[in-house]
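Taking it in order: structure first as structure tokens, then the write-up.
Here we show just some of the chains, and they stay where they sit in the whole.
Order as written gives the chain letters A and B; numbering starts at 1 within each chain.
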Amino acid sequence: MIQSHLGVNRMKDADTTIAALKELVRDFRNRRDWEQFHTPKNLSMSIAIEAAELMEEFQWLTSEESRRLREEDERAVTRLGEELADVIIYCLSFANAMNIDITTAVMDKLAKNAKKYPEDEYKGRF
Amino acid sequence: MIQSHLGVNRMKDADTTIAALKELVRDFRNRRDWEQFHTPKNLSMSIAIEAAELMEEFQWLTSEESRRLREEDERAVTRLGEELADVIIYCLSFANAMNIDITTAVMDKLAKNAKKYPEDEYKGRF
């Protein structure tokens, strides 16, 4: 059933839970018996490798040029979506492997950052 | 209202949409006027930097030791959750900045990978 989503693909961020994406990624891996390769150590390497590929798209661009991509270079945005997907797929696999609730982890970290960087003190600066 | 979630934090992956997490991250940034620093180029660097910090936790572990963390080292799992959250927060910011629908990007990429790695041919091997 999940597999069928891969074909239809009408789900969007507005109506897709983190758990649903995690499940898709788990299902993809299980169908190929890849759990044996997906040790947490290897998955952490995979996240870093894919992150570097995403970054490579910006290697020689100025920050301003990187901002303009969104409006001016549709093909670049498509490529970036693919590279970002690679990073996120491995993040989801890592969360599956370590039994991490991403929502909890993200909200805890944002709460911690909110204390570290109070709004009035860090307005417009680091 | 979103901010209040940061305190209560009862949301979980099962009932949290990608869009909701994206919105939390956007709100956090907007309250500090950090959009000016968050160019796509800088965000891609940030994803890679945080990915390396996650990987650092596994630097000297064997793959087997990395698997055992989940059962044997609760504090390590907490740290890994925090590091993973950092990677994901920047991924969400990047998707916000580039107007990328993560669900679409992930499902498109899984569909592409499913063609590249047919289940029967890649069962248990790469």
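Odds and ends about this structure:
Here, a residue touches a chain if its C-beta (ideal position, glycine included) is under 8 Å from a C-beta of that chain, and two chains touch if they have at least 3 such contacts.
Model, not experiment: these values are computed from the prediction.
Because all chains derive from one sequence, the complete complex can be expressed as a copy number, which is 4 in this file against the 2 shown.
Following the convention adopted for this analysis, only the chains that are shown with their structure count from here on.
Between the CA-based centres of chain A and chain B the separation comes to 5 Å, rounded to the whole angstrom. The touching residues of chain B, when paired with chain A in their complex, are 5-7, 9, 11-19, 21-22, 24-25, 28, 31-34, 36-37, 39-42, 44-45, 47-48, 51-52, 54-55, 57-58, 61-64, 66-67, 69-70, 77, 80-82, 84-89, 91-92, 94-95, 97-114, 117, 119, 122-124, 126.
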